[in-house]
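This is the structure, below, for whatever I ask next.
What you see is the complex with one protein chain gone and the rest in place.
Labels run A and B following the written order; every chain starts at residue 1.
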Amino acid sequence: MEFTVAQLAFMLEGTVEGDGEQKINMLAKIQEAKPHQISFLSNPKYEPHIYTTEATAIIVSKDFKPREKLNTTLIRVEDPYLAFSAILDEYHKYLSFQKVGVEEPCFIGNNSEVGEEVYRGAFSYIGSNVKIGSNVKIYPHAYIGDNCTIGNNTILHSGVKLYANTIVGSNCVFHAGLVIGSDGFGFAPQADGTYKTIPQLGNVVIGDDVHIGGNTVVDCAALPTDSTFIGKGTKLDNLIQVAHNVKIGKNTVIAAQTAIAGSAEIGDNCVFGGQVAISGHLKVPNKTSIGGQSGLGKNLKKEGMQMFGSPAFEIKDYYRSYAVFKNLPDLNIRLKQLEEKVLNLPTN
Amino acid sequence: MEFTVAQLAFMLEGTVEGDGEQKINMLAKIQEAKPHQISFLSNPKYEPHIYTTEATAIIVSKDFKPREKLNTTLIRVEDPYLAFSAILDEYHKYLSFQKVGVEEPCFIGNNSEVGEEVYRGAFSYIGSNVKIGSNVKIYPHAYIGDNCTIGNNTILHSGVKLYANTIVGSNCVFHAGLVIGSDGFGFAPQADGTYKTIPQLGNVVIGDDVHIGGNTVVDCAALPTDSTFIGKGTKLDNLIQVAHNVKIGKNTVIAAQTAIAGSAEIGDNCVFGGQVAISGHLKVPNKTSIGGQSGLGKNLKKEGMQMFGSPAFEIKDYYRSYAVFKNLPDLNIRLKQLEEKVLNLPTN
Partner (left out) sequence: MEFTVAQLAFMLEGTVEGDGEQKINMLAKIQEAKPHQISFLSNPKYEPHIYTTEATAIIVSKDFKPREKLNTTLIRVEDPYLAFSAILDEYHKYLSFQKVGVEEPCFIGNNSEVGEEVYRGAFSYIGSNVKIGSNVKIYPHAYIGDNCTIGNNTILHSGVKLYANTIVGSNCVFHAGLVIGSDGFGFAPQADGTYKTIPQLGNVVIGDDVHIGGNTVVDCAALPTDSTFIGKGTKLDNLIQVAHNVKIGKNTVIAAQTAIAGSAEIGDNCVFGGQVAISGHLKVPNKTSIGGQSGLGKNLKKEGMQMFGSPAFEIKDYYRSYAVFKNLPDLNIRLKQLEEKVLNLPTN
């Protein structure tokens, strides 16, 4: 990335004060920025840094009045924080989609179609009968099994593995080592103590705008016409377990190392902390919030509940119990003292 | 997969009522089945669907008497559920073993032997002095280090990594991203606060019929003649941690994200929930059952115990304590009221 200050100001609908021809190639915090970097000043607390910064340019408010001499060029805009975020977004988009073309060797099976502006990294694998949209980025060592479908603008980082028949929407981001479509954990106990494998023949369907973190695992559904499902706009962090036949709704956010057991149904707009566990076959209503390390073991009665603990109950009740738990040794002593006192009382 | 109804009926020792020449290419639930799919009717609750199903064929009991007109062909058998399961099993086996041959490029080192009907996917890696049985399926990006041995019919999905010297039995299924044989976590604290690496030189030995889920990690043993061991018929889910020198018995089932610390010995026919932790050097007796998110920190006295909590104790005792825990704020108030009452009593 390299822009002039004037180009950035044009993009941000701002005005330049200083040399607009200087080059910018990076964004930084105001207190750490170096030459050829751009930063912003929004919170007045950081104003002292603008007089000492090495940044080539600083985005400031239209109304900003410097109280000392400045050594940096200014871009004046309506809202400096939003303007800086807009450059971050553009830079991020630029980085995410800059790779195009085919690095050799890579593999593609029969009857597979690939859209325009696609990146196929070295050692990436595309099976047979696969449909890949435009602007999809397939990093090295990614694996796309037979019959998969992937929408436009989706990014598969290095080592992502999609088992056969997986369907992925557009604008998804999948991080390195993610596994989608592995067999559900289904084994039937036999009379002799061994286990018989229950065939796992379904697939995984993932909506648009879904982000999934590194080394997460999403199992396929059991029956061949069923799907494990992750809804549009949902975000899963790293190292999460999603078991077979799970359905996750839209715009639900789940932090790292959480496990969702088989056939659970998670609603829309839920927020789960890290290391949460959801028992199998539960239905979790929309807007449910669950604190980190909690274990949900029963169905909830309404939307929007906040749960905590293992097993979890309502967070405000949990913390009231937990406060007493921390004082249990004291409570135990008080009870003993009372017992002794009562023992020594005159009785009827 | 494509069969005629008559071929499936022959396989199931059933009789056809309708057109036996129709083609079947998929299995489905009776309420969702489409043309060229087969389903079954076992539970009478689902009987209404048989009169409206689009399925080409339905497996029914010998005694089934339709109460309305049918638009589907029937296969009559002794037990429709078992018959349908048998087709699922066959279909699963067919899918699992259909890949055969070598996709280029792939890598194989010196002195390595590969059996018949093996699949070696593109970008799969086989080191030197490796012995691979017949009908083994090695998906793309699988890595098999030097001196490994793999029995017949074992499936290594994409990106499975076996470090050097790993020994794997027959009929195993290893899911994508599984790591076997990484260094145990052994570091000796030094006087200056740093840690010295304790060499991890052993290997991992895995019995027949073992299934292991995606992105699970199994560390090697420490001493060069020792092994981390997983017994015949044991099933491990996704994202599990098995530390160095662990021994797991036969037919033990462990759910996702469980961690077994170093040198622990797990018996046969145990069942652990998800996110369980087992402390190092414990011996867990046969048939022990441990609930999800529990942490076992001490040895158990006998087989077949059911444990829960972190730290875990017997599940029935845990739930009795937990019931009081939920009422601790109330208990605390009752104790205070009693204290006040007793304070106001006449004393001796």
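Keep this in mind: a contact is a pair of C-beta atoms (placed from the backbone, for glycine too) under 8 Å apart; a residue touches a chain by one contact, two chains touch by 3 or more.
Being a predicted model, the structure only gives us computed values, none of them experimental.
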Touching the absent chain when the full complex is considered, from A:121, A:145 or A:181
A:121
For the full complex, which residue in A:8, A:136 or A:256 touches the chain that was left out?
A:256
Options A:45, A:67 or A:326, residue touching the unrepresented chain
A:326
Contact with the hidden chain only, please: which subunit B residues?
105, 107, 123, 125, 141, 143, 145, 159, 161, 163, 177, 179, 182-183, 185, 187, 193-195, 197, 199-201, 215, 217, 219, 223-226, 239, 241, 243, 257, 259, 261, 275, 277, 279, 293, 295, 310-311, 313, 317, 320-321, 323-325, 327-328, 331, 334-335, 338, 341-342, 344-346
Even though one chain is hidden, which residues of subunit A still touch it in the full complex?
26-29, 32-33, 37, 88-89, 91-92, 95, 103, 105, 121-123, 139-141, 157-159, 173, 175-177, 209, 211, 213-215, 233, 235, 237-239, 250-251, 253, 255-257, 268-269, 274-275, 292-293, 310, 322, 325-329, 331-332, 335, 338-339, 342, 345-348
